[in-house]
Each structure stands twice: as C-alpha cells, then as structure tokens.
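Heads up, the thing below is written out as structure tokens.
The complex appears here without one of its protein chains, the remainder shown in place.
Chains here go by letter, A, B and C, matching the order in which they are written, and residues are numbered from 1 within each.
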Amino acid sequence: MTVFQYILLGFLVVCAISVSFSRKLLNSILIFMSYSLVMSIIWICLESPDLAITEAAVGAGVTSVLFFVTLKKIHAIDESGTKDERESMIERRRR
Amino acid sequence: MSRMKSEEEYRKTKAFHFFRWLSGEKDPYIGNLEMRPQKEYMRAEDSILDRMRESQMVMDKVYDTRHNRWLLLFRRFYRIMAVIFCIMLAGLLLFTVSYLPPTGNASNPDNNEVASRYIESGMQETGAVNIVTGMILTYRAFDTFGETNVLFIATCCVMIMLMVEDAELKKQEVMNDRRFEPKNDAILQGTAMVLVPVIFIFGIYIILNGHLSPGGGFSGGATIGAGMILYASAFSFKDTQRFFDEKVYKIAKISALCVYGLIGIYYYVTGANGIENHIPLGIPGHIVSAGIIFPINICVGLEVACTMYAFYALFRRGGL
Amino acid sequence: MRFMHYSEEEGCKVGANLLNNYGEAVAMVLFVIGFGNLMLQSNLIKKIIGLNIMDTAVYLFLAEKGYITGRAAPIVADGVQSAEAYINPVPSGLVLTGIVVSVSVSALMLSLTIRLYQRYHTLDLDEISLQLKKEGL
Partner (left out) sequence: MSGQMELEFVQNFPCFSIMFCMFAGIISSAFKEKIARVLNIAVLTVNIILSAAVLLFTVRAGNYVYVMGKFPAPWGNELRIGVLEAGLALFFCVIMLLCLLGGRHKLVQEVEEGKQGLYYVLTDLMLSSLLALIYTNDLFTAYVFVEINTISACGLIMIRQNGRTIEAAVRYMIMSLLGSGLFLVGICMLYDLTGHLLMSNIQAEIGRIVAEGAYRPPLLVTIAIISVGLAIKSALFPFHAWLPDAYGYSTVSSAAVLSSLVSKGYIFLLFKIIYRVIGFDVFHDSKIVNMLFIFGLMGMVFGSLSAIKENDVRRMIAFSSVAQIGYIYMGIGMGTQVGMVASVFHVLSHAATKSLLFISAIGLTDVSGGSRKFIELTGSGYRNKCAGMAFSVGSLSMVGVPMFSGFISKLLFSQAAVQNEGKMLPTLIVLGISTILNAIYFMKTVIRIYTPVDDVEYPTVSWGENKIYAAVLLCFVALNVFLGICSQPIVDLIEKGLGMFA
C-alpha cells in the first residue's frame, strides 16, 4: 500500500512540474486533469472518501471543463491550436 | 586771409559728405547698395517626417517588450529573486514539516477530545451516520453557510464579467459558440442520452444519502451540474432552456439559499439561547433523519448544481 | 516565554520526522510549485493552474494530517462508535469546505482571463499593461 502511495505521490510531483514546463496550454490542462484524478485516488487511500468524490466531481470534472471552455473562447484550440499558443497569438495580432 | 571755396567745390569734398552723414541728412550708401527682401525660413517636409519617425522609434524602443534592455534586465532580476524566494520557501516548509508530529500516529495533538467527541457522540447528537457530513453541517454549520455564499458571490462576479446584455452581441456569441464543433454528433448525443439520466440519478442519490454514505450536498450537486453540462454540450442550449432557463435558475438558487439561511438562523439562535429546537433527529440510518442535515444537503446540492451549470453557460454564451 | 534562543540552537539541525512525513513533504513541494507558477508564469491560464495546484497541495497536507494508520473512514459502520475505530474527521470537513472555495475562485479568474483576451488578444499580463501604457488610458 505504501509503495502504491509512493508511486502516486511521485506521479503528482511529475505532473505538477510538467504542467509548469509544457508549452501547449491544452497539454498542461490535460495533465492537470490527471493530477486531480490521482489526487482523488490518494484521498481514497487516506480513508477519506468524501473528499475523493468531491475532488473527482469538482476538480477533475467541472474545473477542467471550465478550462477547456476558456481555451475555446480564446481560440487556443482551433485550427491554429496545434502550434505554439504564443506565436499563433502573434500572427493573429499581425492580421 | 583765407580764400573762399565755392559752394559746388565744397559739396565735392569728403568733409561735406562726412558732416552730412554725421547730421544724418543722407545715407552715403544709398543708391550704391542694393537691398533684397529676405525670404522667410521654411523647414523641409522630409525633416518633419524624419523627426516624427524618430519619436515613433523612441516610443517603440521604450514600450517594446522584447528589445528594451532595462525592462528585460528588471524582468530577469524579478524572476531570479522570485525563484530564490520560492526555493527558500520550500526549504523553510520542509524544515517545518520535519518538525511536525508524525503522520498516522494516534497520539498526535490533533486527535484530541474534539475528534473523539465527534466520533463517539456524533451520531446521537446529529443523527448522521456519516460523521464528516454531520460535523460540517451541524457542529460547524456557520462555515458551511459562508462557503455556500462563496459560490453565490463567485456566480455574481462571473455574471458581472461575462453576462452579455446587448441583443446582437448575444446573437453573435451564440453564433460563434459552436465553431469547430459538429452540430449534431450522433455518437455524443447517443452517449449523452444513456449517460445523463444515470448521472442525474447518481447525483441525487449522493445528495439524499449524504448523511448515510460518503458524499453530500457538494459532491452530489457537482455531479448533477456535470450531468447538465454534458447534456448542454451534447445537444444545444435550446434543449437545456426547455427545463432550465434564467428564471428557473434564479428561483432555484435564491430559494435554496434562503431556506438554508432560515434553517441556519433558527438553529443558531435556538442553540445560542438554549431554547430546545423542534427539529426531530429521527432514527439514524433512515433516509429521512438527521434533523437539519437532510434539508440542508438538498439546498446545498441545488445551489451547487445551479452554480456549476451557470459557470458553464456564462462561459459558453454569456448568459443562461 | 523567550523561546527564540532555543529555536536558534535547534534550528541548525533538521528534525527527525522528515522521512515519516513524506506525504506532508510532497504536499509542501507541490505547494511551492503552485506558488511559483502563480507568481512566475507570464501566461494567465498557467497562473490559474498553479493556483489550483497550490490549493490541492494544502488539502493533501490536511488529509495526510487527518489520517491515522489502520483506521477506517469516519462513517459509523455497524454501530461501532469508539474513537479508536475511525480517523480524524475534522480535516475532511475543512478540505470539503476548501475545495468549493478554490473552484469558485478559479472560475472567477478564468472569466477575467476571457475578458482580458477579448480586449487585448494576449494572455501575458506584462504585455497587457504595456498596451495599456501605450493607449495611455
């Protein structure tokens, strides 16, 4: 059980660091979503199921959906979403 | 005796010219010095343009993010200082953690009479089998009411930010809402047809069993809100508005909050004044039991579901 | 009352519980990562992700604190009500309160981000302030 928890905690740290250094916004949001799911699994291991349910519904569900809608609103996931968000922004300003 | 010089001789002498010049009768240079009218100074067009271009270049150099040396230097300095601050904070916190009482130890200071009373007599005092729900809705009811108000005020702020009053702006928002998305996706709609009722039932189950099993108002409400979001994104907002438009939203949210507030103030005042409050606790383990927890769970669930869906709708199209 | 002296001479050596409290240690590392994201990232969306990471790290800290080895979740099962049977329920309640606060705050920040982007077509806060200086509002 403790080994499992070690693995999950390590996964959390990896997720957090890769969120900060990933270049595409979409990737970082997906990584954050998995981060929330792992967090809720850890809370089940810590014998607090209420938190696990709430985190899975709120953190992994609704918050990520709100992030996705925001990305859609700022046109970061459309045909130019594949390339780096910053340069797509620059070329949009040139237009 | 001096010989007289005749007048016309005298007029030829230098002395005559000199004295005449002294007395200012006649300018000696008149006639043999030409005077030209001075044409006024006129700046060339291109020099003006040059100057404007220079000032523009200065402006660009001052306000240029990428090539302004001082700005870049300041940013680098700020970043370095912030990184150092973060590393110091990490070291400090780890140092603190190393002194904190050990995890999982039953004799930690935080496992004191408070937790033991919650566990030992919580079911008798609140009627809730789930001790966490009983604790946050009965012992610490004021916190939870404040938290519900956090959701409410966050919705108000998002409305201020994103609510679109203007008519054709609203139409435009609705127009480019579905860009780069299939209008009627058969797979998505079929899945939603199957999943949404299940999600709703699951959320309602979580809310109603909040005092018996894990969960409660917040998780159940978030689940129902997620189901509504799935429905609204699989079908269009028109289908959602058939059963949930702005009027229904306002009625649901305000009635939920007001019922919660009334129950809360009744509970606080009776408890503080030592009056016996007439809310029966019921038999622990039954659905309709646990005094104020059951209705408060329903209110909180309604509020949370409305809030989550309202966030989504406001983000998508600037209105419910 | 004057406890500064003691803490200075103890302060040089790290306490004994670091390996035992690995959960808290990871939580604090995550907290600092989120803090740094919120402070350092120029991209607003990443700032908001950092905010969420920071909050969840604090909640992880609390949950680790509430955990007691070998005890069950605080839901009364078949009438056993001894304090030795269940973990500490207080941190769970606090975290339950905190999660909702963090989701509402992040929704507010995201709405602000959307408006700023619609005005200035960038997510970089410094560029936004430079554009504001230019238009001399």
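The criterion applied here is as follows: a contact is a pair of C-beta atoms (placed from the backbone, for glycine too) under 8 Å apart; a residue touches a chain by one contact, two chains touch by 3 or more.
Everything numeric in this text was worked out from a predicted model, so none of it was measured.
Here the chain not displayed is in touch, across the complete complex, with B, C. Across B:Asp143, B:Glu173 or B:Asp245, the residue that sits in touch with the chain not pictured is B:Asp143.
From the set C:Val26, C:Ile45 or C:Val58, the residue in touch with the chain omitted from the display is C:Val58, counting the whole complex. Although one chain is not displayed, its contacts with subunit C can still be listed: residues 1-4, 6-7, 10-11, 15, 31, 34-35, 38-39, 44, 47, 51, 54-55, 58, 61-62, 65, 90-91, 94, 97-98, 101, 104-105, 108-109, 112-113, 115-116, 119-120, 125, 128-129, 131-132, 135, 137.
Take subunit B: the residues that touch the chain left off the picture are 92-93, 95-96, 99-101, 108-115, 117-118, 125, 138-143, 145-147, 149-150, 152-154, 156-157, 159-161, 163, 165, 250, 254, 257-258, 261, 264-265, 267-274, 277.
Heads up, the rule we're going with is that only the chains that are shown with their structure count from here on.
In terms of inter-chain touching, the protein chains here all touch one another pairwise.
C-beta contact counts were set side by side for A-C and B-C; B-C has more. Each chain's centre was taken as the mean of its CA atoms, and the one lying most distant from subunit A is B. Subunit B and subunit C have CA centres that are 19 Å apart. The distance from the centre of subunit A to the centre of subunit C, each centre being the mean of the chain's C-alpha atoms, comes to 15 Å.
Residue positions 23, 29, 36, 64, 66-67, 71, 73, 75, 91-92, 96, 99-100, 107, 110, 114 of subunit C each touch two or more of the other chains. Among the residues of subunit A, those in touch with two or more other chains are 48-50, 54, 58, 62, 66, 70, 73.
Those residues of subunit C that touch subunit A in the complex are listed here as 22-23, 26, 29-30, 33-34, 36-37, 41, 43, 45-46, 48-50, 52-53, 56, 59-60, 63-64, 66-67, 71-73, 75, 87, 91-92, 95-96, 99-100, 103, 106-107, 110, 113-114, 117-118, 121-123.
In the complex of the two chains, the subunit A residues touching subunit C come out as 5-6, 9, 12-13, 16-17, 19-20, 25, 28-29, 32, 35-36, 39, 42-43, 46-51, 54-55, 58-59, 62-63, 66-67, 70-71, 73-74, 85, 89, 92-93. Interface residues of subunit B facing subunit C in the complex, by the touch rule stated above, are 59, 63, 65, 75, 79, 82-83, 86, 89-90, 93-106, 108, 110-111, 114-116, 118-123, 129-132, 135-136, 140, 143-144, 147, 150-151, 153-155, 157-158, 161-162, 213-214, 216, 218, 284, 304, 307, 311, 314-315.
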